[in-house]
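Only a single protein chain was left out; the remaining protein chains are all shown in position.
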Amino acid sequence: MSAPRPAAGILPAAIAVFGRELLAEWRTRVAVNSLFLFAFAVLVLVAYAVGPTRLSPEDRPTVNAVLLWIVLFFSAMTGLSRTFVHEEDAGTAAALRLSAPPPGVLLGKLFANVVLLGAVTAFIVPLFVVFMGFEIRDPLLFVLLLLLGTFGLASASTFTAALVSKASAKGALFAVLAIPLLLPPLVGCVLATRVAATQADFSAGVDFLRLLVAYDGVVTTAAFLLFDAVWRE
Amino acid sequence: MRLVAESLSRSFGRRAFGPVSFSVETGRVLGVAGENGSGKTTLLKTLAGLIRPSGGRARIFLDGEEAGEGWEPRDVPWRIGWVAPDLALYGELTAEENLTFFEKVRGLAPAPGLVRALLEGVGLPPESHSKKSLSSLSTGQRQRVKLAFATLHEPDLLLLDEPGANLDEAGRSIVQKVVAEQRLRGITVIASNDPRDLALTDERVTLS
Partner (left out) sequence: MKGVKSLGFFLKALLGIGMAAICWGAFLWARPAQSFVGESSRIVFFHVPMAWVSTLAFFVAAWHSAQYLRKRRMENDDAAAGAARLGFVFCVLATVTGSIFARVMWNSYWNWDPRETSIVLLLLVYGAYLGLRGALDDPERRATLSAAYALVAVVTVPFLTFAVPRMYQSLHPDTVINTRGKVEMSADIKTVFFSSMVAFMALFYWMWNLDRRVSRIVRERSA
């Protein structure tokens, strides 16, 4: 038997959740501040400690690729749990649970996190390239990697945030839970970024793009399938 | 419609409430009394579908479906309104933005003026609901916004946990008005130990 009156459509609910996330973020700027300041502080530290000149030319692509993704990963870890954790801490989760269809909640929050992390990436990557003297031979591959990598980071982090928001010791647990899920795409991103930095041969990176597309698809699908059980627990 | 609880209970390691059984018909108001720690809040959360029962079951029979199996509360959340001390709305938004947001996620047809009318109905003057963020309102004013939130979608089942908390006399008369309106629409359950709240009820369940 189907429900007597259909619940709200997923898409309108997702748009409303997305809009509310961004509006609240615009007013408080908590996640934006922590993300941007963290990313910037780490970048300054890395640029000061390593800098463009201290690396030998053959080490530069590898070390820079690793450092870039470490900065992006830990930035995601500082800011992206807020969407769900704040909802539980402030006590608003119950109101949302009673009002919105669960997939709409996840979709709205996922895209809010994608926008947030995307903005940080767009801000930090040009600075990183300049500060570190990071030469990119294949800009198209590099940009595609950043897009797919950011989406994968946001997707796995958003789902992990939903899990962690119900637990005690949320902050420490968030990274512990996210690292095993994110290690495969991060390893791929690092390797492919090295490829983009050393050779202008797009076909050399296609395998990694395929890996990232598959990963993003699988982790997002799994998140949507499992979210209902997590959210309403 | 009808709300039925059959040996409903919940435990978190140890017993939180129950087992309790009751049946309430449309137009009636059920009072849930019991001392602190007797599980009134947990019972209402279970009826709201926010908590899974450990034993027994709660069923909602909607009009025209009385013969069927009934619905578990968690499957028909859009038929339920809930107000409780644990409930919070978004502090960064104004009262009006809050209600408009919940109108949208619920997929209600946007009715211009409905939100304003509701907020005026709970006695909030326009400057405090459209200009000030919710977190800058007083606790009593926020309680009024919560009452508006719970009735926004004209629920069949309205669950009021300590509805009079932090309200002045004018606020209490708003609770009375909300309960009177809900009598025309469906069922109300009020959990409280305050005789003024319990005076609004027709039937009583006491938890121990």
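Read from first to last, the chains carry the letters A and B; within each, the first residue is number 1.
Here is the rule we use: a residue touches a chain if its C-beta (ideal position, glycine included) is under 8 Å from a C-beta of that chain, and two chains touch if they have at least 3 such contacts.
Remember, it's a predicted structure, so these values are computed and weren't measured experimentally.
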item: Option from A:Val44, A:Ala122, A:Val143 or A:Ala167 whose C-beta touches the chain left out; value: A:Ala167
item: Which of A:Val17, A:Leu117, A:Ala161 or A:Val219 contacts the chain that the document leaves out; value: A:Val219
item: Candidate in contact with the missing chain, chosen from A:Pro61, A:Gly79, A:Gly149 or A:Gly188; value: A:Gly188
item: Absent-chain interface as seen on chain B, which is shown; value: 11-13, 52
item: Absent-chain interface as seen on chain A, which is shown; value: 156, 159, 163, 166-169, 173, 176-177, 179-181, 183-185, 187-188, 191, 207-208, 211, 214-215, 218-219, 222-223, 226, 229-230, 233
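Following the convention adopted for this analysis, only the chains that are shown with their structure count from here on.
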item: Parts of chain B lying in touch with chain A, wherever the complex brings them together; value: 48-50, 62, 65, 68-69, 71, 74-80, 82, 84, 86-93, 97, 101-102, 104-108, 133, 149
item: Touching residues on chain A, where the partner in the complex is chain B; value: 1, 3-5, 7-9, 12-13, 15-17, 19-20, 23-24, 27-28, 90-92, 94-101, 104, 232
